[in-house]
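A single protein chain has been omitted from the complex, and every remaining protein chain is retained in its original position.
Let's turn to chain A:
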Amino acid sequence: MSLSLVKRWCDTPLLRRVLQFKEYRRKIQSCNMTYTLLRHRWMKRLPVFSSSFRMLSTKTDKDTIDLSKFPVDRIRNFCIIAHIDHGKSTLADRLLEITGAIAKNDKNKQVLDKLQVERERGITVKAQTASLIYSYEGEQYLLNLIDTPGHVDFSYEVSRSISACQGVLLIVDANQGIQAQTVANFYLAFEAQMAIVPVINKIDLKNADPERVESQIEKVFDIPCEECIRISAKLGINIEEVLRAVVERIPPPAASIDEPFKALVFDSTFDHYRGVVANIALFGGRVKKGDKIVSAYLGKTYEVNELGLLRPAEHPTQKLFAGQVGYIIAGMKDVKEAQIGDTLYLQEHPVKALPGFKPAKAMVFAGMYPMDQSEYPALRSAIERLTLNDSSVTVQRDSSMALGAGWRLGFLGLLHMEVFNQRLEQEYNASVIVTAPTVPYKAVLSSPKLIKEHGSEEITVVNPSHFPDRAVVSEYLEPMVLGTILTPDSYTGKIMTLALNRRGIQQNLVYIDDQRVMMKYLFPLNEIVVDFYDLLKSMSSGYASFDYENAGYQAADLIKMNILLNGEPVEELITIVHRERAYNMGKAMCERLKDSIPRQMFEVAIQAAIGSKVIARETIKAFRKNVLAKCYGGDITRKMKLLKRQAEGKKRMRRIGNVEVPKDAFIHVLKRKEK
């Protein structure tokens, strides 16, 4: 497969540069990177909220499209990648308009961004697909556009999308220039050996400086200036040229209509009236209404009731052919029947199943608890429904003495976690307590007994209370990331200090033009997971951008820190920290607890301890008086109410030794700080 790709690419002038990039890349990235890049050439995520599509799209070509008119060489699969706010979704809107997929309309704003969170944050979370029909030199082409998330947290979506494509449009803001995510996304595409079409957007802006951006692109990515297309997606300038470049510079997919039908299920949704709607990519052959198909995973046979394209609304067709992507409805009653990663084939032509998806690895973990335990069932079903469409979230039941029953969820990154939380709140109206995120540590066990018990020498520790004791461990490992920071050079000093405080090790520093610097740092993930990004933004007046990719594990001097209340350890506050950072962390936690535990009738000592050694302490003094005067004219109702409320609250308090700790205090200490 890859050989044939290379052959194809030989025709393009890109190959020379591709090879150069490879070398260049090696130079600036000396550490070992692990991408979650999946090698399915056809994989991508398709629309989930198809019902809302119907409302937004207008049927500009009502007549049935004859898909047999689009042989493989007239198909192009591409996606758009960009840093947040560089205009990816706006360009997608224009492409949809120009090809008649949607009507030209002022209201077309981020048509592919369906989720409230996407529109509010101006980001794309779910990759979406739209098939466009475009005439080029008298021939009709089927262009499959996959709009991808911009943030690296969603790089599993990006990489799936990329692996479904043969090329990418790399959008860069003409004013802001290359940003951290531009770099990260570029490498994802580059690794997947995509054709890369650089597009400089927002040339209509007053401060637009396309020349500068072109030279940045040449310097950082080694793509010649003349290959950049200057556009304004907002004003619709030069959009045609982008479409021409898609046809000219991006190779068609490699799939054959002569092979037996073979399709990958890469997404599925449930429709109350029609059952499961599965989104499929055809790796070979053709499929039509009435065909009997088999799910390789379940071995069950179904009859195809409906199939078609996503434009982005469902557009029924008679058939789907090799190289095409679309949806299929085949009488599946349960979402579980349409397993993502499953292979479909014709009953009479069994094929070897495709490898399916490797689950993306969660790197940030956080506890989620209902605000009130009575909301547990509702929250459970909300989480279930949400994870159905986002299989990258790992779910583990967990319970905390203070917060009750809940879950420990694993996310790909911080934004992923925030977005998940926001979707829970917005789409399912669930109010949740989210604890401060932690990262998965590893411990290399030294005790043969334990190794036998765990079945392996190396174990992953997600819950700090399961952190094994130093005595039985030969070393601890912590997850590392390679961070990319792009910043105006006036902030370099400050950022270097911040990075140093976070145990960052500089790998590289280059000027991408005369004012902007690109720095690469190797960070422990734990150090950037909570507030690093906010700090970076605020110390650079918002100019610095940051992105990271996973960079494996490294040995680290990790220790378990206990928080004690009057000598009693608090299980839910056990924290794993690096020895160097223990004092600061411990002190901060004690301070936060001091602020949120109400005074009691006796003194309360709040201590942070490592083993038996106390490293930080705060004291809550005892009440000397807590009684108030005067019940005006027998009005004791108010007083009674207040006391009853306190009595009720008392029942819900968590007792640690003799100290009563309100739930709020745990929330205050455990919760991620609001921005």
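Here is the rule we go by: a residue touches a chain if its C-beta (ideal position, glycine included) is under 8 Å from a C-beta of that chain, and two chains touch if they have at least 3 such contacts; residues count from 1.
One rule holds in what follows: contacts and distances are computed from a predicted model.
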Per UniProt, the name of the complex member that is left out, chosen from "Alkyl transferase", "Proteasome subunit beta", "Radical S-adenosyl methionine domain-containing protein" or "Complex I assembly factor ACAD9, mitochondrial": "Radical S-adenosyl methionine domain-containing protein"
Of A:His349, A:Lys452 or A:Lys639, the residue in touch with the unshown chain: A:Lys639
In chain A, positions touching the absent partner: 600-602, 623-637, 639-640, 643-644, 646-647, 649-651, 658
